[in-house]
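As you look at this complex, bear in mind that one protein chain is not there, while each of the others sits in place.
Let's look at chain A:
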């Protein structure tokens, strides 16, 4: 059995909900894998040490994880968070940055501290800034179907399908609506299909005179516009139709 873990960093659990949103398909996936760790869904291995002055509760990320689905970004000001992401990398064969926060920081890019009860928690980075990431799936959240496709491809070893996600893991940490400006319009590649506008999950893109207009103040840096643009990436597998 393939051992899968869901690791919750500074995320909102929306990525996990998106995975659960597959309904019966989720059961197919769970039939093919062993879910070894997911705080939201199953009992974790917890060690409780009681001393005179405090009770220490330790959750253990298991060893020998095949696929770690990591949701949320890393708070550099929280040592538990850093320990968790380093342990995840050490214990996992494939680390997947699931969703915008893990892949590119997403909405946590805008965090700047100053709030109780931890006003010093101000620095949040995509997990790729701290550990090596194998696959990154953009979206806030990534669509249900894309999570299933990615997991199934990883289970089947379909590296051709996974190639774009490997590339986004390498280069996608700075994702922003600007990707469409810099990588497509400015490169004379935008032909005005409107995919970015439709993909954008906060409607920060309008099509004006056949070209995307990026309203950067609405953009939450999820990376989905650039990832969905057919004029940046057009993988060969897309050309196979039946």
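In this text, a residue touches a chain if its C-beta (ideal position, glycine included) is under 8 Å from a C-beta of that chain, and two chains touch if they have at least 3 such contacts; residues count from 1.
Convention: contacts and distances are computed from a predicted model.
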{"item": "Chain not displayed: protein name in its UniProt record (\"NADH dehydrogenase subunit N\", \"MrpA C-terminal/MbhE domain-containing protein\", \"Coenzyme F420 hydrogenase subunit beta\" or \"Exosome complex component Rrp41\")", "value": "\"Coenzyme F420 hydrogenase subunit beta\""}
{"item": "Among A:75, A:101 or A:200, the residue in touch with the chain that has been omitted", "value": "A:200"}
{"item": "Touching residue (missing chain; options A:4, A:65, A:137 or A:154)", "value": "A:137"}
{"item": "Touch residues of chain A, complete complex, unshown partner", "value": "18, 21, 137-139, 142-146, 149, 164, 183, 187-195, 197-201, 207, 209-211, 222, 224-225, 227-228, 230-235, 237-239, 241-242"}
